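Only one protein chain is missing from this complex, and each of the others stays in its spot.
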Amino acid sequence: MFGQGLLKGLSVTGRRMLGKTECDMYPYRKRVLPPKSRIFLSMRATPDGKALCNACLTCQQGCPDNVIRIEQDPEDRKRAVSFRVNSGRCTFCGICEENCPRHALTFTQDFERATFDKGTLTYALIADGTATGACVIVERTEPEHPASAEGGEDVG
Amino acid sequence: MIEDHPRVGRLQKDAVTESIVLNMGPQHPSMHGVFHMQLELSGETILAARPVIGYLHRGIEKLAEHRTYAQCMVLVDRLDYISQYCNEWAYCRAIERLARIEVPERAEWLRTMYAELVRVTSHLMWFGSVGLDLGGWTPVIYAFIPRERIFDFFEATTGSRLMPNYLRFGGVKEDVDPAEMEALHAYLAKDLIDALDEFDGLVTGNEIFLSRQRGLAPMTVDQAHAWGVTGPMLRACGSTRDLRIDTPYGVYDRLDWESCTDTRGDALARYSVRMREMRESAKMALQCIERMPAGEVRTKVARVLRPPEGEVYVRHESTRGELGFHIVSDGSPKPYRFRVRSPAFMNVSSLPHLCAGAKISEFFAIFGGIDNVMAEIDR
Amino acid sequence: MTVDLEAVAAAHSGRVDREGLDPAIVVPRETWRQLAQALSEAGVWFSDLTCVDRGETVEVVAQVCASASEQITLKTVLPNRDLTVDSLWPVWPGMDWLEREAYDMFGVSFVGHPDLTRILMFDGFEGYPLRKSFLLETEEKAS
Partner (left out) sequence: MNARIFLTQLLGALGLIVILGFNVIIMDWWERKLVGHIHRRPGPMHTGWHGILQPFADMLKMLSKEDIVPDRADRLFFWLGPAVAVVPAFMALAVLPLAPGFALADIGNGLFFVFAMQTIMPFGYTLIGWSGHNKWSLVGALRSAAQLISYEIPMLIVALGILLAAGSARLTDIVNAQSTVWYAVKQPIGLLIFFITAVAEMNRSPFDMPEAESELVAGIHTEYAGMKFGLVMMAEYTAMLVGSWMIVLLFLGGWHLWPLPPSPVWLVLKLYLVQSGIIWLRGTYLRLRVDTMMEMSWKYLIPASLANLMLVGVLATTFKGF
């Protein structure tokens, strides 16, 4: 009968009108993101400020968007003097984390880093050879897993 | 001229007025992105239409020539950001065929599951925007609730809601937590179906909606073939072409499902095909979760892949139709030519034929039924 | 095989290339449209058309389907100094935008196309972005 669909629609919305709302009341209640979420890049470091990075440059070379800039120590090539992340360019693809042979890179689930200044989007994970506050502190210095199984050559 | 137009009655012959050219878009609330349509109008009747695209052209085909094959996966996500897993899978299939990489059994099941889930989310997005185009805010907000729930699963298992970068040559990035799959199974089996029933109650049976869609912009199979229209739009005119059946890939040939078709070919048929596809896809994803075998999810592939020289063209049933990847390799780590045959590009090119003679408000009903994504059209 | 590739190729003074993953018919550009016409009459529908820049030459590549699961590549090779070929628009109207894109990106002129204008780039754009001679900004700086 004509009008049945119209009444059905009203009953659907009428039921919903009296039902529960489905909103994350964002600033008042914050969502806890699952641990796999890729938000901001971070590095694992020991409590004494030693980052796990050994400056192998895999992440820098594998990055599609030139987000990562590593400066190696000219005397000890296995030590990074600085490790800077330009998160303004980052597409959060996770290739760097996946490729890191020492599993030094990791993603944090902290998503509130809005800023008014583009310059502040670049942050350092290692500055002057020591891990900065943006790093995640871990107890173990050895990588959790042995170096990535799929070997192969590097670019360039 | 207006007199020649079949939809304009002969009585109007004497009352010819000056036609106006209306630039619809690129900034218009219901152009689904930055689509631009030049319309020649007589009153509210469209005499001629000319789509103008390219506002979102990012040169992905050129960029891909300067990236390694693995890095291109990031770009592929951004082609059709509504059906990411379908794009990734099509690209992976192209490279796997070119480099002759085997995919483990479990990875095929996982890929099929993700592709069908993303088909559900993509069609939910389409459903919402059809409602929006026809002047109601409620469908879009209702559609986003199940969509968000599936996205939560994507985020928990792949790390990203929209741009997963999850598929790898020879498998997937990592295995899925069984607890997540169980929760998803419970959701798909009951709540999603309830939500779809609710959409049917809200929109599908609604007389206003039916009066706007029935008989609108009919298309025959021959026309669809001639214009290169594929996917649900083609199946709505009675064709049974579905690449998931025609060129079986993944585990589609082992699942119990059927391709949804309709014979009317009008806007309502396109609508009903997509609505039924959502249920079929949910069914398939459920079967995948239930029957997925254990095992490896990734074969070992060199981190910097160098496929042998040659070229490959792979056709894939994306949510919008036939997605083609034409990759030419010269043996280096970067593709020599990276070509995307985008389904929405071809579907939208049929728009001038479909909307000639329609009213402005009909135009949006037609346009919504095409379900385009500008990022994929402009690349 | 619903279409006898060898016979079709021979009828249009071309050859069949079976070295790749899919069979390809390579024809000279003079018979490009006749080939498409013949295939179209045999019930073949099209899927894609694009170009590949090979440096000295530009290949025009069309993907067609002889049946739902069977795919054929059509190719014709154009020399760089004269990038013109017959349009396939009269055979398959859907080629409209694909040819416009090929023109936009590679500068190939399709003779007989009703509206050969730029499609993805804007009208005043100079150059053909997907040609290998078109350098990215970073490459220009490096060279």
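By letter and in written order, the chains are A, B and C; residue numbering begins at 1 in each of them.
The working rule: a residue touches a chain if its C-beta (ideal position, glycine included) is under 8 Å from a C-beta of that chain, and two chains touch if they have at least 3 such contacts.
Keep in mind the model is a prediction, meaning the values are calculated, not measured.
Hidden chain, full complex: it touches shown chains A, B.
Of B:L56, B:I208, B:A302 or B:A356, it is B:I208 that touches the chain left out of the display.
Listed residues B:D266, B:E311 or B:E362: the one in touch with the omitted chain is B:E362. Although one chain is not shown, part of chain A still touches it, namely residues 6, 9-10, 12-14, 16-23, 25.
Residues 20, 22, 28-30, 43-44, 131-138, 141-142, 145, 202-203, 206, 208-209, 211-212, 359-362, 364-365 of chain B touch the missing chain (whole complex, contact as defined above).
Methods note: only the chains that are shown with their structure count from here on.
With centres defined as mean CA coordinates, chain C is found 43 Å away from chain A.
If you average the Cα atoms of chain A and of chain B, the two centres end up 29 Å apart. None of the residues of chain B touches two or more other chains. Contacts from chain B toward chain A in the complex involve residues 67-68, 70-71, 73-75, 77, 138, 142, 145, 152, 155-160, 163, 165, 173, 198, 201-210, 300-304, 333.
On chain C, the positions that touch chain B within their shared complex are 20-22, 45-48, 50, 52-53, 61, 63, 68-69, 71, 73, 92-98, 105, 118-122, 129-130, 134, 136. Considering their complex, residues 2-6, 8-9, 11-13, 16, 22, 33-34, 36-38, 62, 64-65, 91-95, 98-99, 107, 148-155 of chain A touch chain B.
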